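Of the protein chains in this complex, one is absent; all others appear in place.
Right, chain A next:
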Amino acid sequence: MTAVTEPIHREIEAFLYREAELLDARQYHDWLALLSEDVQYELPQRVTRERSQGEGILDGTGHFLENQWSLRKRIERLATEYAWAEDPPSRTRHFVTNIRVSPGEQQDEFLVRSNVLVYRTRGDDPTYDILSAERYDVLRRVEGSLRLARRRVLLDHSIVLTRNLAIFL
């Protein structure tokens, strides 16, 4: 286990802010470079259940259930001339807060939780979409730099309130 020192905490915070900046700027290839080769990127389904029956997070299901290959394919697609869903592109803003870091199970890994609020608008539509979620990340130090090795996004919605997830959280 690698202890979480104050400089490490700050480094992780900077990593998450940098990542959010790349997503909002749609610099997706640079974003992909921040992910480890064996990255798992997941956003499971969620249903409302009675309190006694848990949080209603459905394991093994996904609005996203991705690895590096499928994320790359999504990103390559967005770069084609025919990706109508994001051309003209949405304007997004990722607000990342409540960052909590603890040591990971492996040497050089950290468990990082953060809250994220994504604001999205499209075209001249006066309305906007807001997605709210908590993210459970595993960050790993690879050859000196941090990489996102796992992300599990738990959306605070059971119905997704945006026309598509052509964006990442």
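The criterion applied here is as follows: a contact is a pair of C-beta atoms (placed from the backbone, for glycine too) under 8 Å apart; a residue touches a chain by one contact, two chains touch by 3 or more; residues count from 1.
Note that in this section contacts and distances are computed from a predicted model.
Q: If you look up the hidden chain in UniProt, what protein name do you find among "Rieske domain-containing protein", "PQQ-dependent dehydrogenase, methanol/ethanol family", "ABC transporter permease" or "3-isopropylmalate dehydratase large subunit"?
A: Hidden chain, UniProt protein name: "Rieske domain-containing protein".
Q: Take the complete complex as the reference. Which residues in chain A touch the chain that isn't displayed?
A: On the side of chain A, residues 43, 45, 47-50, 53, 56, 58, 60-66, 69-70, 73-74, 76-78, 80-86, 125, 127, 158-166 touch the unshown chain.
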